[in-house]
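Read through the structure below, which is laid out as structure tokens, and then see the notes.
Here the complex is missing a single protein chain, while all its other protein chains stay put.
This part shows chain A:
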Amino acid sequence: MALPPPDPQFVLRGTGAAVHTLHFSCREESDVPVLFSGSENGFIHVWNLKTHRVDTALDGHGRKSVYCVETMGGKDRLLSQGRDQRICLWDLAEGRTSVMDSVFTENVGFCRCSLLKVAQGRWLMAMAAKALEEVQVLELPSKTSVCTLKPEVGAKLGMPMCLKLWQLNCSSEPLLLAGYEDGSVILWNATMGKALSQLVCHQEPVMSLDFDSEKAKGISGSSEKVLSIWSLNEQQNLQVCKTHRLLNAGISDITIRPDKKILATAGWDHRIRIFGWKKMKPLAVLDYHTATVHCVSFSDHKNPSERLLAAGSRDHRISIWSIYAQT
């Protein structure tokens, strides 16, 4: 007899607008666990997960929607990307709330940038560039361009929709997985700017993807009813492993938990679905929100039993769940 799905552990209210992006920062056990959320009204809220209240609200994107937030090594350094065509780097140490630096992307799309730490104090960031189909890789904080990833002429990929920078270990080459508007996923070498492999996963634009570098397996979701699971073989070629059919069409976000055991999908049908990552076994359907769920994020707690899942939705709410935390 299966248990009914759990209720959210708590719900964060008060953003006042649709929530587009979430990021946890709970690594430091001595520090207060924090959740960053970016909303459509241009605010970034810093939520205190102990008091469940907003500690700070950051206004740096001219009231234009913020659709990506990431931390760069701890919760004092924040990167946010907004529809004002800017990526802002914030300094939040000691109570400050100032924008240290910003990158003008000249891109009017919705593609979330992707960060990868390559060395101490050095980051690579991939973002959609000004030209329609291109992706630019920058080094931060120097903001120097590493390379531009241009698909071949006549490829007709459309805009890049989602990006993921990764490297197998600290010494190997950083690679980028990009999902495009035509439904294909391309693996790029992020330093050389060369496309290594292309795979058509979906008939509709790829909305979100995530990749497990240990197993060399990734998953992508689209606006259709299918999730596509693909893998990378030794020749660095992408191939489709299997597809999973969903009940309702449309996935906004997919994320794999850091321990690679489960993954969560945010659906247009207002529901969050949890799957086992090994076999794509459906585990739970979390039905709380009353509008499209835009983003899901797993926390990075050191203590496994404290791990949380957060989901932000168009109904202005962020639901926090504790699910499969015991394993």
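Note that a residue touches a chain if its C-beta (ideal position, glycine included) is under 8 Å from a C-beta of that chain, and two chains touch if they have at least 3 such contacts; residues count from 1.
Everything that follows uses one rule, which is that contacts and distances are computed from a predicted model.
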{"item": "Chain left out of the displayed complex - its UniProt protein name, from \"Telomere length regulation protein TEL2 homolog\", \"Trafficking protein particle complex subunit 2-like protein\", \"NUBP1 factor\" or \"Tax1-binding protein 3\"", "value": "\"Telomere length regulation protein TEL2 homolog\""}
{"item": "Residue of A:62, A:258, A:276 or A:304 touching the missing chain in the full complex", "value": "A:276"}
{"item": "Hidden partner chain, residues of chain A it touches", "value": "2-6, 247-248, 261-262, 269-271, 276, 278-279, 281-285, 287, 324, 327"}
